[in-house]
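Structure first, then comments.
Every protein chain but one is kept in place in this view of the complex.
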Amino acid sequence: MKQFEIVEGPLHVQQYIDYVLHPGAGAITTFTGHVREWTNGVRTLFLSYEAYVPMAEKKLAQIGSEIDEKWPGSKVSIAHRIGELQISDIAVVIAVSSPHRKSAYEANEYAIERIKEMVPIWKKEIWEDGEEWMGDQRRKPFEGGNL
Amino acid sequence: MKQFEIVEGPLHVQQYIDYVLHPGAGAITTFTGHVREWTNGVRTLFLSYEAYVPMAEKKLAQIGSEIDEKWPGSKVSIAHRIGELQISDIAVVIAVSSPHRKSAYEANEYAIERIKEMVPIWKKEIWEDGEEWMGDQRRKPFEGGNL
Amino acid sequence: MIHLRYFASLRDATGKSEETLDRNSWTVKELIEWAEENYAGFNNKTILVAVNEEYARSEDIIQDGDVVAFIPPVSGG
Partner (left out) sequence: MIHLRYFASLRDATGKSEETLDRNSWTVKELIEWAEENYAGFNNKTILVAVNEEYARSEDIIQDGDVVAFIPPVSGG
């Protein structure tokens, strides 16, 4: 595994926890994003994720650098799966260790927000009666953010 | 395993993730508290945890009820280990699933704060030159909190 | 009779993890005062009392047969 990676198979949380664990770590948080069956009353059959792989891995690593700077002493690993995902499958896993818990929560939430903001990965939802590429409507225009 | 439990052996995160995962879950957060080697320049050799087991399990379940009420749709499982723990061992694991990520982060952090506030579990730190039972100095007096 | 439980620093202070007292109808406050007189290391400012596994208030009455635990400041997590 790599510290920041796009993978095509199932994601295993323990692997990323092991990566960030070290004797100075007092707290580890993980986030996993799962394929949810129902969204606003519409049933998802499955999802398909696509990425601009080399750029996405660079951007995940950039998020890692941002976290190093904002929460010194923390250690982070992030993986995103692409391809076809079934209900409950893990799409993304973020593991963060830090000496104290506050940073581990904050840095973890920061990571998922940044992923949704600027990492070139796209989700297609497939329902019983159609499919559509999703785009984050809350996305900041280029000029305002630090992409 | 039980949804809320005090255990004497090693804790395995995946077990608690599996417990809270269901088709309506879009996000799962976990928190693990680990034995840290250094605290303020003092080296910890190992820790020893003790609990008032039946009351501690009740109080963990109470935290679960509080979370159900504050973050409807979330599902939580909490375990705390007792006995002797070595560096990097997991002392506590909290897993929370919810339809959307915000609740999963918030409820998880709420759980660890409540554990530190009112669940009858005690930590003894063993250093090279001594040992001491720890007590949370920030603990609220009984009158102020909802123990 | 009331059954007393001591944990962590209080177990160390009393040298025992439990004992039985031949009393009943004490308030929690009276019990803590009794403990402060009998054992070093008891401090009513930091110790809580649980009666039958629930936190109790100073004025709560302890009944015959109750299990009463002295809870020093907790430090789980």
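Each chain gets a letter, A, B and C, in the order it is written, and its residues are counted from 1.
The criterion applied here is as follows: a residue touches a chain if its C-beta (ideal position, glycine included) is under 8 Å from a C-beta of that chain, and two chains touch if they have at least 3 such contacts.
The structure displayed is predicted, hence computed values, not measured ones.
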item	value
Where the missing chain makes contact, among the chains that are shown	A
Contact partner of the left-out chain, one of A:51, A:67, A:85 or A:107	A:51
Residues from chain A at the interface with the omitted partner, ascending	33, 49-52, 54-56, 58, 80, 91-92, 112, 115-124, 133-137, 139, 142, 147
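Following the convention adopted for this analysis, only the chains that are shown with their structure count from here on.
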item	value
Pairwise touch network: line, ring, star, complete, or other	line
Separation of chain B from chain C, taking each centre as the mean of its C-alpha atoms, in whole Å	24
